[in-house]
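A selection of the complex's chains, in situ.
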Amino acid sequence: MTYQAYYLSPEGRINQNLSREEIKRAYDSKEGLLWIDISETTEEDGELLEQGLGLHHLAAEDCVSPLIHPPKIDDFGDYLFIVVHGINHTAETEIVETAELAIFIGSNFVVSNHNCPLYSVEAVKHLVTEDDRLMRRGADFLAYIIIDMLIDNVMPTIDRMSDVAEEIEEETIRNPQQPTLEAILKLKRSTLRIHRVMAPQREVMNRISRGGLPLIKQEALIYYRDVYDHLVRIEDLNQTIRDRADNALNTYLSSVANRQNEVMKTLAIVATIFMPLTLLAGIYGMNFENMPELKWSWGYFAVLGLMGIVVVGALWKFWASRWVTWGRRRVTRIRPFAVEPEKLIWYVGQLARLPHRRR
Amino acid sequence: MTYQAYYLSPEGRINQNLSREEIKRAYDSKEGLLWIDISETTEEDGELLEQGLGLHHLAAEDCVSPLIHPPKIDDFGDYLFIVVHGINHTAETEIVETAELAIFIGSNFVVSNHNCPLYSVEAVKHLVTEDDRLMRRGADFLAYIIIDMLIDNVMPTIDRMSDVAEEIEEETIRNPQQPTLEAILKLKRSTLRIHRVMAPQREVMNRISRGGLPLIKQEALIYYRDVYDHLVRIEDLNQTIRDRADNALNTYLSSVANRQNEVMKTLAIVATIFMPLTLLAGIYGMNFENMPELKWSWGYFAVLGLMGIVVVGALWKFWASRWVTWGRRRVTRIRPFAVEPEKLIWYVGQLARLPHRRR
Amino acid sequence: MTYQAYYLSPEGRINQNLSREEIKRAYDSKEGLLWIDISETTEEDGELLEQGLGLHHLAAEDCVSPLIHPPKIDDFGDYLFIVVHGINHTAETEIVETAELAIFIGSNFVVSNHNCPLYSVEAVKHLVTEDDRLMRRGADFLAYIIIDMLIDNVMPTIDRMSDVAEEIEEETIRNPQQPTLEAILKLKRSTLRIHRVMAPQREVMNRISRGGLPLIKQEALIYYRDVYDHLVRIEDLNQTIRDRADNALNTYLSSVANRQNEVMKTLAIVATIFMPLTLLAGIYGMNFENMPELKWSWGYFAVLGLMGIVVVGALWKFWASRWVTWGRRRVTRIRPFAVEPEKLIWYVGQLARLPHRRR
């Protein structure tokens, strides 16, 4: 059981490291703003949520259970229960996973719950202790900041996928191999995964930003709408990456077919050139007693000449029917053309700067 | 005709093994909670339902008929008629089938009906006799427990399919054969089957949890919503397995094409090397009288040397154009990357523990 | 012009074989229940409908016109005009066609119209004359019986398609040929056809069973809902057959590719074995004067031995790289697994028994 609690008292002071009793007292005061962040949730945490804070046991169970829960919003009257998913991407270990975050929003409290450490929640903790204006705007705004950070944190992953797509495109043209195919299929599955994680969240954000939930103030709606727009943007970029993966797959398959074609052509050319020559040699290797050519003193050289003529003729035929392309440039007459999205620009430090600009 | 009846009398005692008359009396009392579970339904059961309990004959017919009925909810005013489907998976015999469960929910009774024995219904029976609090919460809650157990019982099947997907992925890369393809197609069809069984149930659960049905109490709605969420989760996991099957299919087809490519390459290389040599041997096997080379004492060895040069040259050419790859590692420069869901965690004993935790 | 009329007089007697005048009189009485079944509709019938019964000429035209009309429901106030489609399957001649049935439902009359003889309408005629309770329940119930029989009559076709799917699956594995492919494509097209015929009918039945049409009594709604459920079931079974056809197609294509692979492998193996041997023979067939091996007395046998070594070596190489599989069993390590629907059970005599059970 690991939890961290922040309490903005009605006097405007932020207290950290609250004990369970202080949490209970802050919660019951119905004043100020209490934020509890629980990670590595245990049964004990479930009890705190259920008995300590009086939250519904089904919601508490969703927090404790190690299973994946689809994004959703449940309105329990006194509080909202929201499940959202982000992408947890640890650059060092290259582990990329979808990560679940459960949030309770009440009139004077926010409870966030996650089973693995989330970079975005840590960032919000940092911001909260640095600048108390964040918690003064109320529970709905604090919840927005947490969700927004989680969603924005998907962008580096999208960015990374875009890089991978570029590497794949290059390798597909330069030197396609079985591992290239596997990378294409992995990338495609990643886009599917992100689509399935993000699409239901749009519904959740849409429901919040439409208004009608008394716990979300009117002026906060536009912020949740903004998260919705970010999700639409992520979906759009994700879709673009999926198109690139599909194209890479087509190019891969076509270049495999092309290479097989090359192999077959080589075989056919070799056979077409050498079989007649071997026959010719075979004919003059026959042991008939009466073979006048064998006695001609220039017969041997005539046969060699004939062989040369056959070779040149065959090669010319292949060249004419475009099986071989010596000295010909493989040109396309199609004018270059493609509609692309504006260059995706993503500053490394941007994530950290965004919340400052927002306040 | 096999039925088992449980009656929680208004005094709070649970009676088992009721006779038809006792059932009738309990039903007519409009008090307490009566649960009748009918399996291997016969025409006689249909009569009990229709005449004994006064249920609509179309619904009774759906119970008696051995045909499959799509998931649905019919509101007959005094009672609801719900059809849901589960997956019946007997580990010993490896028979995996979709199983239909029909449930009537009245104000003081629940009738469950199924044509094959269902593990989940047996589990509820066990719980009911062990702990009478279950039936005290009313007909809607009892029905929820039965449906929830049925739906949760799909998870081991999903889990099993996930294992099969892993075995398939491994075999597709290691040693793809025709049986691998059949396994892939079977797995894909299973995911389609589960999708088609689960998707309409979401609609049914959604309709119940939206409220508006007087027989389902307000506080029970969140429980049906929870079943809805489980169905969404099952769909999501199922979808992921389907993606894996699709990828495995692509990998399989590509590796079949690759192997064909290898075969063709071998053929082309063999022909390209041996045909010129055979021609050379054929030329010096000709019987012309005037063939000066034949008289040179080192002619034979010169020809053998020439043959060696042709072989080495051809092999170098093949190596340079990457047909053969001696000493070259097949490398991809693409950085490893994939977004995956959080590890699916499923405890063996979890199913049994869930209802306890819920009360 | 072929029509057959049944009139249940207010006194409860059923009259058959009414003349046009009797029909007119029964129709105008606004009492009892008049059922006119018109087959092989002519312009004359159109006149009867339009002038005799005062039905709208667009609806009458739809009956007369030999064109196909999509399933629909038109509410003309005094009467409903419904078009539904069934499958007419004559077992003897193996002709399977979609068949159109147009029905007018008024307060005291039902007019059914079809251009080809329908087995299901004949069955209802039989039932009506046998048991007058059928017509006593009113026009909406009579129309339900006719539509229900038509829809249920699709089941034998689905059943037949299921058999064909099984034959196809067997042949696809045992001995796939071009006719197998044609059968697969035909089956797939049949499922598409049935989907397109059944899907819009669900809409029509849904609209009726939702209530709001004054000509359909409240207690009849559940019966139309039942037809809707049958359509959902038919769609589900049809979908399952389509999946099987898709899988069979994949298996077919893969086994064609496999066979091509086998052919190529045979060719490559033959060439790889015989080309070096032929070269060897060719070398010792050269006519150089100075070829020391030719003079060795055991030279010939040494060459034969060398040839044997080459053959054995090549075969071992092919075996090691799994091109040939002597003595190896083609095994898959994937555990057998598939989710299937409950066995589709359909009794031959069931169709005839259904209406009896329903009354």
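Chains here go by letter, A, B and C, matching the order in which they are written, and residues are numbered from 1 within each.
FYI, a contact is a pair of C-beta atoms (placed from the backbone, for glycine too) under 8 Å apart; a residue touches a chain by one contact, two chains touch by 3 or more.
All values derive from a computational prediction rather than experimental measurement.
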item	value
Complete-assembly copy number [criterion: all chains share one sequence; 3 shown]	5
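Keep this in mind: only the chains that are shown with their structure count from here on.
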item	value
Graph class of chain-chain contacts, one of line, ring, star, complete, other	line
Rounded Å distance, subunit B centre to subunit C centre (Cα mean)	25
Per-residue overlap in subunit B, given as positions that touch at least 2 other chains	257, 260, 264, 267, 271, 275, 278, 282, 285-287, 291
Residues of subunit C touching subunit B in the complex	222-223, 225-226, 229, 232-233, 236-237, 239-240, 243-244, 247, 250-251, 254-255, 257-258, 260-261, 264-265, 267-268, 271-272, 275-276, 278-279, 282-283, 285-291, 322-323, 330-342, 344-346, 357-358
Contacting residues of subunit A [partner subunit B, same complex]	56-58, 61, 66-70, 72, 74, 76, 87, 94, 96-100, 115-116, 157, 160-161, 163-164, 167-168, 171, 175, 177-183, 185-190, 192-194, 196, 200, 249, 253, 256-257, 259-260, 263-264, 266-267, 270-271, 274-275, 277-278, 281-282, 284-287, 291, 293-300, 303-304
